[in-house]
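Then we have chain A:
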Amino acid sequence: MFAAALLAAWQLAVSLHPHQLMPGPWKTAQGIADLFPHGLIAKYIIASVFRVTWGFFLAVLLAIPLGLAIGWYQRAELAVNPILQILRPISPLAWIPIAILWFGVGDMAAIFLIFIGCFLPLLLAVIDAVRAVPAVYINAGRNFGLKPVALMRRVLYPAIVPRLMTGLRITLGIAWLVVVAAEMIAVNSGLGFLIVDARNAGNRYDLVVAGMVIIGVVGLLLDYGVRSLERTSSLRWGFEEKR
Partner candidate 1 sequence: MNQTSRIQDMERWLWPILATVVFLLLWHFAVLWSGTRIFPSPREVEVGLSQLAQRGVLYRDIIDSLRRVAIGYFAAVGLGIPLGLLLGWYPAADQTVNPVIQILRPISPIAWIPVAILFFGVGDDAAIFLVFLGAFFPIVITCVDAVSNVPLIYRRAGSNFGLTAPQVLARVVFPAALPQILVGLRIALGIGWLVVVAGEMIAVNSGLGYLIIDSRNSGKRYDLVVGAMLLIGIIGLALDAIFRRLESIKPVRWGFRHES
Partner candidate 2 sequence: MTSVLAGSSAAGAVPSAATPIKLRVENLGISFQRDGVLMPVLGDINLEVRDGEFVCLLGPSGCGKSTLLNAMAGFLQPTSGQVLVDGEAVRGPDPRRIFVFQERGVFPWLTVAGNIGFGLGKLSREERAKRVQHYVQMVGLEGFESSYPHELSGGMKQRVEVARALAVNPDVMFLDEPFGALDSITRMIMRGELLQIWQAERKTILFVTHDIDEAVQLADRVVVLSARPGRIQRIVNVDLPHPRDISSARYLELRDGILAEVGLAHRI
């Protein structure tokens, strides 16, 4: 209902200013329809999702074990914390010059940017999660004679999984933000490129807004996917407390 009202208001605002470049919802819908027959849109979506997948999984693969280790050894955390804290506020986009310097213009640069964008937040989330594990669990694990590596695998890791899932969901959101931005600068395909290209090549603002809508929808789907993972029963205990 509210969405419909908003669309109507949008349409109205556009028709009141006929000389604006900004398209109304109707023209946007036409823009989306325009994109589909060429198959271009499918290619762009796949290109964006491909980069996100690689960058995201590389970050996950490295951040989880590293975060477990750093969270466990307090001295390690003390040591790296200042460096992490300084790197964290740097926009992944600020890495663009370096990404291009190291990897050239192309997929690798975009993947590197996503990796940078995901790795730090995820690492910090894992470290936080490890530190929040109640000491009782760890003492219980020790009591059963677990060595550090077994302790990490059998107690620490399962104990942080609920928090980890939340961290993963947020990070995937970031990955999706970064890929769009990176594509606007560092590559020649993907949804971010679509937006910039549509604007630069003839002010096709209907396609710009169409691209934004598609980005929103895909982002929503990704979020929904991870959320349904969170709901699987073996993880659910951690989310119980919210009720």
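Just so we're on the same page, a contact is a pair of C-beta atoms (placed from the backbone, for glycine too) under 8 Å apart; a residue touches a chain by one contact, two chains touch by 3 or more; residues count from 1.
The candidates came about this way: all candidates are chains of the complex that A comes from, given by their letters.
Just so we're clear, the structure is a prediction, and the values are computed from it rather than from any experiment.
Listed candidates 1 or 2 all sit in this complex, but the one touching chain A is 1. Those residues of chain A lying in contact with candidate 1 across their complex are 1-3, 6, 21-22, 72, 74-75, 78-83, 85-98, 101, 130-133, 135, 138-139, 173, 176-178, 180-181, 184-185, 192, 195-196, 199, 205, 208-209, 211-212, 215-217, 219-220, 222-223, 242.
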